[in-house]
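Inspection log for the structure reproduced underneath, given as structure tokens.
With one protein chain removed, the remaining protein chains of the complex are shown where they sit.
Chain naming follows the written order as A and B, and within any one chain the residues start at number 1.
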Amino acid sequence: MTLLRVEGLTKHFPVRGRGLVRAVDGIDFAVAAGETLGLVGESGCGKTTTGRMLVRLLEPTGGRIVFEGRDISHLGRRDLRLLRQDLQIIFQDPYASLNPRHTVGRIVAMPLEVNGIRPPGGVKQRVRELLELVGLNPEHYNRYPHEFSGGQRQRIGIARALALRPKLIVADEPVSALDVSIQAQVVNLLRGLQRDLGLAFVFIAHDLAVVRHFCQRVAVMYLGRIVEIGDREQIYERPRHPYTRALLSAVPEVTAPARANGRIRLAGDVPTPLDPPSGCRFRTRCWKARDVCATTEPALTNGVACHFPEGDDG
Amino acid sequence: MRGAVGPAADPYLQVRDLRVRFATEDGVVRAVDGVSFAVERGRTLGIVGESGSGKSVTSLAVLGLHDPKRATVTGEILVGGRDVVGRPDEEVRRLRGRDMAMIFQDPLSALHPYYPVGRQIAEAYRVHHPRAGRAEARGRTVQMLDRVGIPQPERRARQYPHEFSGGMRQRAMIAMALVNDPDLLIADEPTTALDVTVQAQILDLLEDLQKEFDSAIVLITHDLGVVSQVADDVLVMYGGRAVEHGSAEQVLRRPRHPYTSGLLACVPTLHGDADADLVPIPGSPPSLIHLPAGCAFHPRCRYADDRSRAEVPELRSVAEGHLVACHRPGVAS
């Protein structure tokens, strides 16, 4: 059952005197109930903007966001309230995402307070349950964020997102600010929650390895567009878009098999979204680009947006 | 450039029993607690650790960048045979930039926003070449920008840092660090702020440049993948102390300290079983004010015994050039 469907979603930011930043420029995807979709790409690809639009922290410029069959892309504040109980967000920065002047209990209870929800057994009881659920000591209810480590703070942020029992959580780089030895703890926690509570996730990350361990499906974004989308297997084992291949090959790994094997190095940086290249946006860095790539933008067909996808040219 | 750690004939950088302490209102922070290592010309040492491991504090001590009012630095830091510790500021400053240079994580904050990039690089050159004329410095700047792979170096030299993309800024930063042909290059998380595809370019560049300039490189990072790609030797730090030290091959392929093994095991990879849970290291890194007694890692170590809890393990050789600070080396492998 489709929980969330995104059609032609667009977000343009006007920049004074310099035109439009096409942060997200017409993307489509769907997330089924209880499914995890990874949104990967480099900085400026629009993954974070997409996440903010899904939870309506940003107003889409165009396109539709359909949640449980209902178009939510332009709901007013009052209607949004109900929606927000089903759709929550986890942030990247475990320091900025918790109000330093509030106790942990108050932070986790905030969504309940804002929505005037009094759970059976009381707010305090619910908060304790939530803290326990994310692996924190429920007795730490009265402590302040500065008394916790980065990993523990991220758990607090997760508990807050779970307070309203959402159906879908947008996780925006939830582990990238954490120490390596802590990342695995949080990834495991999120995996467990996803399994046990049947949550759907849109998992935004730049770290392809982390996404691989968390997501059933993956969408690769480049300059505001989805260039490839598919099952995890497909993306990681048989990538078809040149950009996906380059991205995977650029990840430095300790355990990588023989290094010379198919190593791809992209030239240059990502072009500015103020003035994206004509046709295929990746063509300026692509080693397979030909004339058609500059004139015609490839559509996303069979999960890949490329005129010359891998596997088609033998 | 890889090879076994031979007997260090004449290491360019030699650090012996380095200790750095900060007095804070909560108590004394022992940021670095007796660390020793050496780097020869043409080799790269990767210092790996998490936040609070002391890796960045170590690098700043080598460059003599700690404020003496806040930090107490003891031990020996020999750069080309001259001890940096306790040397007057003025002399260390002369070494810095000419004999040793640094690449920062965030080039945007290390470059001055109001001066053209080229002018800043030329300035760095002229500080240490007082007799060089304007034209010579400019020529050298363009040459360096070209060398680090910045297209149209003449035009780029006149632009300001904000006109550069992240990857280009880091290249410019590297050009500035190398403009005086330093013998020692310290790179503190040089690619952490960059995208993976750009990171790959920069790592390749560093590798190429090292061959060409034959400098000693200290690379500080939390990313084991990055270390495995460029380092010849690896030093793993935890709680301000060295826990494992050896060639990259030894430390990353045959780790003998439970912390190193744990770190390698908990990183998600692009290979292997994606459905299996990751194997995390429990707990979090220790407070540097109240470091656990004995081995600092023991509260998170599943192999800890009474001895680990009571006695700080010394770095001991477990193989040729492979040092481990553990009472039960190899227990986790």
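Quick notes on this one:
Just so we're on the same page, a contact is a pair of C-beta atoms (placed from the backbone, for glycine too) under 8 Å apart; a residue touches a chain by one contact, two chains touch by 3 or more.
To be clear about the criterion, contacts and distances are computed from a predicted model.
Within the choices "Aldehyde dehydrogenase", "Urease accessory protein UreG", "Membrane dipeptidase" or "Peptide ABC transporter permease", the name that UniProt assigns to the complex's undisplayed chain is "Peptide ABC transporter permease". Only one residue in the set A:47, A:84, A:128 or A:241 touches the chain that does not appear here, and it is A:84.
Across A:102, A:165 or A:191, the residue that sits in touch with the chain not pictured is A:102. Only one residue in the set A:47, A:160 or A:232 touches the chain that does not appear here, and it is A:160. In the full complex, chain A makes contact with the omitted chain through residues 55-57, 77, 80-81, 84-85, 88-89, 91-93, 96-103, 107, 110-111, 113-115, 142-144, 146-149, 157, 160, 164.
Note that only the chains that are shown with their structure count from here on.
Considering their complex, residues 42-43, 149-152, 179-185, 187-188, 191, 206-210, 212-213, 232, 236, 246-257, 259, 265-270 of chain A touch chain B.
Put simply, chain B touches chain A in their complex at residues 50-51, 165-168, 195-201, 203-204, 222-229, 252, 262-264, 266-272, 274, 277-282, 284-285, 300.
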